[in-house]
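A selection of the complex's chains, in situ.
Note that the chains are named A and B in the order they appear, and that numbering of residues resets to 1 at the start of each chain.
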Amino acid sequence: MSARPSPPRRGDFRYFQTIATRWMDNDIYGHVNNVVYYSYFDTVIARYLMEEGGLDPWRGEVVGFAVESGCRYFRPLAFPDPVVAGLRVARLGNSSVTYEIGIFRGGEEEARAAGRFVHVFVDRRSERPVSLPAPLRRALARLLVGEAADGGER
Amino acid sequence: MSARPSPPRRGDFRYFQTIATRWMDNDIYGHVNNVVYYSYFDTVIARYLMEEGGLDPWRGEVVGFAVESGCRYFRPLAFPDPVVAGLRVARLGNSSVTYEIGIFRGGEEEARAAGRFVHVFVDRRSERPVSLPAPLRRALARLLVGEAADGGER
C-alpha cells in the first residue's frame, strides 16, 4: 500500500477491446461497482482466447480455471462511459498464464483500473493441469511483455 | 401462449445501440442467461433517456421507476455474439412510458428476443408520479410507433 504504483498506460498493452458499460454496472454511489471490473477482465481475456487462441468453451478439451485475480482502482467510471480494455501477458508458464489488464475510459491515456488474472488450463474432464495447446500458446505469446515477465509481487 | 407472436424485425424499431456481450452472460448451458436480457433492456433505455432526453440519474429531480417488464425469448444468444438493441415507444402517458425492445444478433433482421418495459417517472424525493419533463417527452415521442400505440395485451 505504501508505494502505490501509478496507473498503466495504453502503450503498456498489446490487444484492445471495447466494452459497453451497462446501467446496472453503476452502484448506489453512481460509479461502476468494484465487482464489475472483473467482468471486464474475463470478457477481454475470454474473447481473445476464443477468437485468437482457438479456445472453445462449449466443446473444447481444455478449459481455463481462474486461480487468482486482483484489481487496483485508480479513478471511477460510470455508465454510460465507453470503456476500452487493454490486455497483455505478464507470464506464460507451461499450463498457466498471468494476464494484466488496463481499463480505460474512452480514449484516455491513463488507465482507470489495473487488473491481474491468472489462468491454469486443465483437462475438462479430469480437471488436471495440461500443457497449453500450441495455438493457444502462440496467441498468448504475442501478448507477452518482456519487462513484465518477471512479474514482481503485485 | 397459444398464439405465440412472431419475432419483431429491425424495421419495427426507431433507435439502435450496440451492446457487447460478456463472458459471464453465458450460463451453464452456454447461452446468454434469461436474466441478462433485462440488463440489455434497461441499458438501451437509460442511455437513450440520458443522451437524448436530458435525464440525469445522479442529480436530476425526476427518476424513472420500473413498474413492469417482460421478455419473449425466440432464439438463444451466446457470448461473444455482438448484440444490437432496438428501441421504440409503444405508449406515452402523462407520467408513464411503455417501451418495446428488440434484441438482435449482429446484423440479423429478426429479433432473438422481444422485451417490454414500463417506466413511471417520479419525483426523486417524494417518489410520487410527475408529468414527464418536456425534453424527455420530446425525445420519447420521436420513438413512438403509431400502430403499436394500442399495444395489444402482451
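One rule holds in what follows: a residue touches a chain if its C-beta (ideal position, glycine included) is under 8 Å from a C-beta of that chain, and two chains touch if they have at least 3 such contacts.
What you are looking at is a predicted structure, and each value in this text was computed from that prediction instead of being measured.
Participant: 2 identical chains shown; how many in the complete assembly?
Facilitator: Counting every copy in the complex, the total comes to 4.
Note that only the chains that are shown with their structure count from here on.
Participant: When the C-alpha atoms of chain A and chain B are each averaged to a single point, how far apart are the two points in Å?
Facilitator: That gives a centre separation of 30 Å.
Participant: Under the stated contact criterion, what part of chain A meets chain B in this complex?
Facilitator: These residues of chain A touch chain B: 18-20, 22-24, 26, 30, 39-40, 42-43, 45-47, 50-51, 57-58, 79-80.
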